[in-house]
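Written out below as structure tokens is the structure these notes cover.
A single protein chain has been omitted from the complex, and every remaining protein chain is retained in its original position.
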């Protein structure tokens, strides 16, 4: 079954069974394979590379010129064999920033994952949840390229930072649409719009991130992030292999019963029972279901000890 | 397409095709140290510096480097030589094909990290794959080069 993972940023199609297909044998955007060629080459053609100087210009182009695509960090763009008639490059819009206000942190859409990893503010907040969620992604030279905006717009089901952002109750600000919660963005149809920034509330959340990976620089077989704000919990599981989701049943249980080693495990079991897990090449649904309580319990105990 | 950028301290005008990646452009302009090992942003062989930071030239659109500074190992021969002495003393370079990109990351690490331990070194260099060495000889060379225990 194919589903389109995004509508902007790095348009990228993911096959649920084959996971992240590598360059060349990735299915094309219409979901079919070439009739007479096992594609072992890829060619990217960009007919127009536009670097608008205002968000308005970027948005106008995106909505008025057919075949327009917003470039993110381009970590995946070469995986597709395709022609982009209009590539919209947001590099010159000053969207590479991490700002803290009294109540929020704003991260510009073009901020690289490496910036998030090394930014002092990101490191100091949420028990380092956000840096923890990007540090396993391949290597510094890739993290210096790929952007948080591309990751969010891609809504990649295997993503680590998206799991963390959902646990942090992040909101997104689009140029035209305005604000939308990440949760709503995940469940919606996507937006033909320009992502400007990600807004994360500063509520004193303590966060933790856990994942199982087949090799350290591989994508997660399953990942989990939790945040604790007083007696409130947000528990998120991603790479199921479906997209990251909140597990309110588990959070509610903890809010009512408090957090200790036993309840942490119980919350994990509740999550495992209430979530859907599936098979992909990195792991079976059965295995994911088996490790889900472990990751949640470990993340919960981490926040418990940090609190 | 055409743009102006800086490569190894020189202002240059690059001609390139739409959708071309920096790796291809650099090779075409004679920066032959830059190698490619994969098509999936996985191996680190193509690492150059973009504004002083290690970046994958295979995943950087050439169209994006206008006004930026690109550095390849051709411009860092003295630094590379210093590190290379430690590498060859361990025999750790082996086939050498991953070495230029790896060395660029090591040189960036030296500028970025203070007194890193093994875990920090491994973390910084995780994006540079090597099939020959098993990484241990590289680590011995790096620790001597960085002067860390």
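In order of appearance the chains are A and B, and numbering begins at 1 in each one.
What we mean here is this: a residue touches a chain if its C-beta (ideal position, glycine included) is under 8 Å from a C-beta of that chain, and two chains touch if they have at least 3 such contacts.
Quick note on the criterion: contacts and distances are computed from a predicted model.
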Fill in the blank from the handout: Should one name the undisplayed chain from "Probable K(+)/H(+) antiporter subunit A/B", "Sigma-70 family RNA polymerase sigma factor", "Xanthine dehydrogenase, molybdenum binding subunit apoprotein" or "Transport permease protein" using UniProt, the answer is "Xanthine dehydrogenase, molybdenum binding subunit apoprotein"
Handout entry: Omitted-chain contact residue, chosen from B:7, B:22, B:65 or B:92
Key = B:92
Fill in the blank from the handout: In the full complex, chain B touches the hidden chain through residues 17, 27, 30, 32-35, 37-43, 45, 72-74, 77, 80-81, 83-85, 87-100, 103, 122-123, 125-139
Problem - Missing-partner contacts on chain A, residue numbers - result: 18-25, 33-38, 40-43, 45, 212, 214-218, 221, 281, 283-284, 286-287, 290-291, 294-295
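Everything below uses one rule, namely that only the chains that are shown with their structure count from here on.
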Handout entry: Residues of chain A defined as touching chain B within the complex
Key = 22-24, 42-49, 51, 71, 73-79, 83-84, 87, 89, 91, 114, 135, 138-142, 144-145, 216-217
Practice task
Using the touch definition up top, name the residues of chain B that touch chain A in the complex.
Solution key: 1, 17-19, 21, 38-42, 44, 47, 50, 53-56, 58-61, 63-64, 66, 101, 105, 108, 123-128
